[in-house]
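Here the complex is missing one protein chain, while the rest keep their positions.
We just call them A and B in the order they show up, numbering each chain from 1.
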Amino acid sequence: MVDVQDQSAVADAAPPPETDAATPVLSFRDGPAYEGPVVALAEFGASSNTAAVRLDPGDDARVLVPHLAGLRLIEVAFPKYRDGRGYSSARILREAGYTGELRAAGDVLVDQISFMRRVGFDSFAPAFALDPARVEAALDRFAFVYQKAADGRSPVWALRHG
Amino acid sequence: MYRYDQYDQSIVNARVDEFREQVARRLANEITEDQFKPLRLMNGLYLQLHAYMLRVAVPYGTLSGPQMRMLAHIARRYDRGYGHFTTRQNIQYNWIKLAEAPDLLAELATVEMHAIQTSGNCIRNISSDQFAGAAADEVADPRPYAELLRQWSSFHPEFSYLPRKFKIAVTASDVDRAAIQLHDIGLQLVRQDGELGFKIWVGGGMGRTPMIGHVVREFIPVAQYLSYCEAILRVYNRYGRRDNIYKARIKILVHELGAEEFTRQVEAEWALLEPLALDAPQAEYDRIVAQFAEPDYDRAVPDAVDRGDPDFAMWLDQNVHSHKQPGYAIATISLKPVGGIPGDATAEQMDLIADLAERFAHDEIRVTHSQNLVLAHVCKADLYALWTALDEAGLATPNLDLVTDIIACPGLDYCALANARSIPVAQKIAERFADLDRQHDIGELKIKISGCINACGHHHAGHIGILGVDKKGEEAYQLSLGGSGAEDASLAKILGPGFSEAGVVDAVEKVIEAYRTVRTGPDERFLDTYRRLGADPFKAAVYG
Partner (left out) sequence: MIRLLTGNILETGDVVWWDGTEWNLALRDAVDVGPEGDALLARTLAAERINEPALVDAEPTPDGPRPRTMRERVRGAGPTVRLDLNRIPA
């Protein structure tokens, strides 16, 4: 057996870990996290009144761009945390002007939280509960960031040159 | 060279703290190895055959004397007294303990060094031309732009869980000393109508399916190249394959979409990204460019060199290149002594090189992707003293680009991924051709050896490439000819059936003797003879 340095295939991996129903959604928004039904993108249509939709890793986030105003929650699934497509989905949605709740669900560890916040996620439904103290430590860890993302933080070059 | 400000230092220190905590959680069994592995890989820590291997970043291959001294200290304190310089200009230590890694990284941080993103499915070390800042043929020093890329790519929140690793190389001359066409993104700094910008290749790479990159942009102004790279990475992150690790590099995506469609997607994404003001402002460019200003040249130094000592003259002719500044030269330190391990240096040698860099080279050292080191700014008047010191330490083998200047990956002696050993093959070939007259007669000949299909030895880009394979539990070797990592990029082709270790060394000798027979004259390089005549004369010589 070798320490294969790179991930094994994540596409078509096992379905996302079942969320422990007792694990509350961790939210950074003002007000409560959305609790209504969430439909898969395939079932979401222009005529639907659904306010919440789920994006799987292979879904095209831009399909939702014409519908952002009517959405209260977009949940981006992370069946395997090594599959990073959801980070692009999140940032694309924020760049397109989405201001609703943007939730990362599934295989989310405390080590991914700060990147996820940077790309625009503001709530989390991890498969296994996160230690709030560790979450806070992770978010406070890096006082500075090198690049612009979707969180409005100033990159270091902006601090350097005002 | 670039010096950290308080922001850079804060970020590296935070990363050390973060990793220290992650290691503590792992050692306390709070997270599993499966959860921990990508985290340690993002800090350059691999589990190899004998122990953990740590790959320390040498950004675009440039380091200072004090940094080299720290690398020597690390070798002594945390390892077995030596390090290995790699084909991506980094350094590797082979005997690291996980429990000590956080302290090691903390020490590195005190001299502005780290192991961030030297492994894992993220953007790796940005590599560049080892002659940057000294070569007469460059448009401008490419390293400020490599530094901007380093900062932009470090802890990039969107691109830290890519389908696979991502490698970027930057040069600034038509002569390619960094193999940019064999990188995921290759950037050549060019001037168009007086404006600085980049020509961009995407989709080059080696490994299981070697490919040469495609030009996706003839010119992008420097003010926009970061957001353009962002567009490339986003297309890759979204659409790169994740179902098969051998098909997960961007080269496969470019190949499967076709270069035209891939380019169209990148341009479409960039059209959406460009208005978001992601690019660094001119003031930041100016700040970083200023840190790569020319050294304070002594403009009165003589240009002539006393060639009286014949051994020195041989080294001068082979290992020393012209510098753009009269009176100066670029000296290559060979880490390829005949019979030695390619790319390895002891802690004592590293300390010596640090001293020599401070005395003779404006305190700057470069790592080359051929696993040698370079002192880029040496007064010609100091070359003899430099050579004398190098020679005493076994660092003056006058074989740059000759048949004994072999690139070899660590191979099955060290690497958990390897099928066969590569270092002994390099040693045996070098010993066979040790005679310097014979080496000069052969001329430029780049032999590259990989111990497995991952091609860390760049065998696809070797004039002669050797690939170690597993043949029913035994080590076997395939021979390929005609590759090049320079601006005339080409991929080596397999010559025929494989060999044992002894057999491949003999086969290499037969190939070289055939070359000597059919070349137009001693001035025709092996590579050019092969391109002129094809494989037939070599097949005949090797297989009868």
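One rule holds in what follows: a residue touches a chain if its C-beta (ideal position, glycine included) is under 8 Å from a C-beta of that chain, and two chains touch if they have at least 3 such contacts.
Predicted model, so just to flag it, every value in this text is computed and none were measured.
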- The one residue from B:A135, B:I423, B:L481 or B:V504 touching the chain left out of view is B:I423
- Message: Using the document's contact rule, name the residues of subunit B that touch the chain not shown here.
- Response: 26-27, 29, 32-33, 47-52, 80, 95-99, 341, 412-414, 418, 420-421, 423-424, 427, 473-475
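Note that only the chains that are shown with their structure count from here on.
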- Averaging C-alpha coordinates per chain, one finds the centres of subunit A and subunit B separated by a number of Å equal to 36
- Task: Spell out the residues on subunit B that touch subunit A in their complex, using ranges where they run on.
- Result: 5, 7-8, 10-11, 14-15, 17-18, 21-22, 31, 35, 37-39, 41, 46-48, 119-121, 151-152, 154-162, 164-165, 234, 237-238, 241-245, 248, 272-273, 276-278, 280-281, 283-284, 287, 416-417
- Message: Under the definition above, what is the set of subunit A residues touching subunit B in their complex?
- Response: 2-12, 57, 81-85, 87-88, 91, 95, 109, 111, 114-116, 118-119, 137-138, 141-149, 155-157, 159-161
